[in-house]
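Removed: one protein chain of the complex. Kept in place: all other protein chains.
Chain nomenclature is as follows: A, B and C, assigned in order of appearance, with residue numbering initiated at 1 for each chain independently.
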Amino acid sequence: MNWDAGLPLLIVATSLFSGLMIFFLSEKHVVARTTLNLGGAVFKLVLVGVMIWGVFHGHHYEARLPLLPGLDLLLRADAESMLFVVLSSGLWLVTTIYAIGYLEGSPHRSRFFGFFSLCVTATVGVALAGNLITFVLFYELLTLSTYPLIVHRETEVARRAGRTYLIYTITGGALLLVGTVWLYSMTGTLEFAHRGFVAGLLDTHRVSLIVVFVLLVAGLGVKAALVPLHGWLPQAMVAPAPVSALLHAVAVVKAGAFGIVRVVDDVYGVEATTKLGVSGPLAALAAVTIIYGSLRALFQDDLKRRLAFSTVSQVSYIVLGIAIIGPIATTGGLVHLVHQGVMKITLFFCAGNLAETLGIHKVSEMNGVGRRMPWTMAAFTIGALGMIGVPPLAGFVTKWYLGVGALDAGQEWVVYILAGSSLLNAGYFLPVLYAVWFKPAPDSWPDERSFGRFETSWALLAPPVVTALLTLAVGLLASAPFSPLQWARFITTLEYMP
Amino acid sequence: MSAVLLYALTGAGLFTLGLYALIIHAHLLRKILAINVMGSGVFLILVALGGRTAGAVPDVVPHAMVITGIVVAVSATALALALVLRVQAATGRAELPEEPLE
Amino acid sequence: MQQIPWEVMLILLPLAGAMACFLWPRRTLLFGLISALGVGGCVAGLGWRLLEQGAQRYAVGGWGAPLGIDLYADGLSLLMLIITALVGLGVSIYSIGYFERRQAILFWPLWLLLWSALNALFLSADIFNLYVTLELLGLAAVALVALAGGANALTAAMRYLLVNMLASLCYLLGVALLYHNFGSVDIAILAQRVEASPAVWAAMGLMSAGLLLKSALFPLHFWLPPAHASAPAPVSALLSALVVKASFYILLRLWLEIFPQTGAAPGQLLGVLGAAAVLWGGIQALRQTRLKLLIAYSTVAQLGYLFLAFPLGSSFAWKGSLYLLLSHALAKAAMFMAAGNILRFCGHDRIADLDRVAQRLPVTMIAFSVAGVSIVGLPPSGGFIGKWMLLEAALRAGQWWWVIPLILGGLLAAAYIFKVIGYAFTQAGVLRQTNKVPMSMEWAALALALAALLLGLVALWPLSLMEIGLPFGGSEVDAIQRAEQS
Partner (left out) sequence: MRSAGRRWHYLLFRWALMLLLLAVAVGLGYALLSLPQQAVGLSEQVSANMATSGVQNPVTAVLLNFRGYDTLLEMAVLLVALLGVWSLGSAEVHRKIDPEPVLSLLVGGLAPMMILMAGYLLWAGTNTPGGAFQAGSVLAAAGILLLLSSKRFPVRLMGWPLRVVLLLGLGTFAAVGMTLLFVSGGFLQYPSSLAGAFILFIEAAATLSIGVTLAALFLGGRPQAGPYR
């Protein structure tokens, strides 16, 4: 096996290996477990760095394992996968550090970190999948490895959330599978290609192609939490905060959104998607989701629930950008994959810190907390402002590109959606920020714990600060080479330019 | 109608008669008897149709098959009878419960 | 030096092992394990020969069909033998820890006789000889169920025996009709001579009915759940993994060789019954409150999938069905073993009271979950490959409606598997009196479960074995695929 085939495998295997090893560690082996966790995460990041360097220098990374005659498991590094791989492996490292701090002293940590690593393995697999069946494989693995994380607390509520999650995702997986097989029985190939691989069937199999598109998007829409398939996401917030971060920012919803990107760009191709007339309904669905999620978020007092509905709304920006069909909007959608990740993970880290340090779970309990935990709340503020779309933060870049892209594609209605959504975002974040910074603090917090020198333990504090800085950086440095924006533009070029 | 066919048709009759009794009767001993009647029917068909050769010597292969079949049937019946006794000892009835135990 | 007749060895070795176990009850373990390993070696030997020389025919006694009995080994038989050897080895290791001495001295000879019967069945090319092997298999299976003792097991064994006897007689009557119509009981000769006639129709009906009864196809499955649930755990594993598959194998052979020109209607009927089995078995499994009954009903459902290939009839569909059969054998054996461990550990198998098994019996729980992945048909597992092939075959044949049972069955399976897993993740703190479970029992279950998973990653290898002797006819689908790609 040569290096170009080995590297994608190795990137997937680092977390798989450390995950499997962790299962066999007893609870007491904290050092060994932490070493494996961080070692795996850092090593993976290094390998991803090598891969970026390689892709830049014209290496073609591709690993094949025959699955069935004519059908391979295919891991391949292309422009889109690099975007998602960098996001997931980078945020994984941050989340791992956070989770180590968060779960310190709690039971079943070996099980937790084992599945945690499997979850990231699956996500990286989703990112690197070079064809639809490989995508399906890792997509299902993601379902299976997140379930134990959601029910980790083993309470009745957690188990109910886990059950809901499974009902949604397994059904979604089944639809995705049917769509995939159906597509394969028509095309005889499933390999992702710029501009898709169904063009030859547009005249003969029009109805089938539309049905397959609906099946695929429905299957992926469950994880991407498109309305009305979003029901599992707010429930799943009972999971520990690092898991929420993983679900909302790194892995699950992203896998769904990324899958829709793949289907539109690399399975059907934008041309076929437009010709089949499915892009309009998809954009409409995304728009409905954006507004609906924001409206629901407005009325949640539980902080994590509010953030969850915010995710429902924000992830659909990605879908919207793709469905508008136009190079600029697509760039906006793709870049939001990264932007939403860093912003939302910051917010969830902060919510976790509030819960862990002060026992705060509700928005109504957050009065004046900015003075008690300035660093955390500063990070939170950056994340929230980014979500609203305040320049020069990450969210602004996204919304700018989406808006300009929509105008460019002649779909003015999208601008109204964006404006409405931004107003709603402001509606559910600004009151929180106001309460945090300007309202007087209560005499005592619900359940305060002392962590000595800092406002909370360093492992809990460093991750949100880092991701908040990232939120700032990707917005400020959007036009720098290798920024997510530039990368997204590069991908769009491949998709749209002749 | 030749004697061969008469025997064979009788065998078919025995087979269906046994099947009827097997379904209708609840007592296990009757069920076992019914299965043996069915078996006799099958053996009768097997042997009788061997007599369709032109000469006086019948086809002996079915005869050997029937001997094998009989030994198998005897073995199964022996096991079944022993089981009936144990079922009766364990449940007090030589019948199968209406619904499978759950 | 002439060739070693591995076929004969495969039949005689476990037979000799059984006799040795019977004669020296104190040495059952030794003889049992030697036989298990020996059979593994013989399967490897036969496989090697088949790979080198193609399908093999062996005339017992040197007579040859139609006068004598032939043994025949092609890819289909080989895969059945391999899976039997794998599951058999797992069950053998598992039962070391499971049985106490008093039961062990009866279990080992019976199990080895059952193994011998299975091997003989998969190798036979003669429909009357198949009848004898079927009876040997059936009686050994009944005896093994009864080994558990107690009213439940005894009544289940009784029902099972009656069903077996009835089914065998139906089959034998079919054999009689075929023999007297065409003058042979050799499958290959019959395949050449057979032509549509009332006797062939009657024979097909009778033999199929008998074999369907033994394969527990809905609605003829009524005997299976009590028998498989009340047997000792290793026996449940054998019954669900292998014994029901044996009669399915014969049915498959008959449909492929002797009754191929029977038209579409019977195939469609079997497909409908299979779909009904998938749904009914899944719903029933979901309703169960006891773990072993849940797994037994899951077998009813999973057997239904196998029959979905009959209406499709393409070689790709047959292979998919066979692939599901193989992975189900491994996964279900692992699952019953895991259930046996839980039963031993907790002293009961009520699903609602599986307090904290996930923490206290982790290896078993992992085995159960991994096997569950294959049962549900999630990737990467053998179950997924099999389902994929059936889905693809159905869509290619334009019979898209078979997709519905395939998908709904998977969802139902996910529901009942995760019902069990969900109960294992509880905080119930009640520590009841628990029994120790030997390591060998836990790891045997895990090994088989992992094998089912592995089957999802090495599909090309079993699929290429299926080509030996072309038991499923030419690979027309592959040809189409190649044509499309070029």
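Observations
Keep this in mind: a contact is a pair of C-beta atoms (placed from the backbone, for glycine too) under 8 Å apart; a residue touches a chain by one contact, two chains touch by 3 or more.
Treat the numbers as computed from the prediction; the structure is a model and nothing was measured.
Within the full complex, the chain left out of the display contacts the shown chains B, C. Contact with the chain that does not appear here is found for just one residue of C:I93, C:V142, C:L256 or C:V272, C:V142.
For the chain left out of this panel, the touching residue among B:A34, B:L79 or B:L96 is B:L79. Residue-level contact of chain C with the missing chain is found at 2, 5, 8, 12, 15-16, 18-19, 22-23, 25-26, 58-63, 66-69, 105-106, 109-110, 113, 116-117, 120, 128-129, 132-133, 135-136, 139-140, 142-144, 146-147, 149, 154, 173, 177, 179-181, 183-184, 197-199, 201-203, 205.
Residue-level contact of chain B with the missing chain is found at 2, 5, 8-9, 12-13, 15-16, 19-20, 23-24, 45, 49-50, 52-54, 57-65, 67-68, 70-72, 74-76, 78-79, 81-83, 85-86.
The definition used in the following text is that only the chains that are shown with their structure count from here on.
Annotation: 27 Å between the Cα-based centres of chain B and chain C. Chain centres here are Cα means. That of chain A falls 67 Å from that of chain B. The distance from the centre of chain A to the centre of chain C, with each centre set as the mean of the Cα atoms, comes to 43 Å. Shown for chain C are the residues in touch with two or more other chains, of which there are none.
Among the residues of chain B, none is found touching two or more other chains. By the touch criterion given at the top, residues 15, 19, 22, 28, 31-32, 35, 38-39, 41-42, 45-46, 49-50, 52, 61-62, 65, 68-69, 72-73, 75-76, 79-80, 83-84, 86-87, 90-91, 96-97, 100-102 of chain B touch chain C in their complex. For chain A in complex with chain C, the residues that touch the partner chain are 65-70, 73, 108, 133, 136-137, 140-141, 143-144, 147-148, 151, 154-155, 159, 162-163, 166, 170-171, 173-174, 177-178, 181-182, 184-185, 188-189. Contact residues of chain C toward chain A in the complex are 359, 373, 376, 378-380, 385, 388-389, 391-392, 395-396, 400, 403, 407, 410-411, 414, 418, 422, 425-427, 457, 459-460, 463, 478, 481-482, 484-485.
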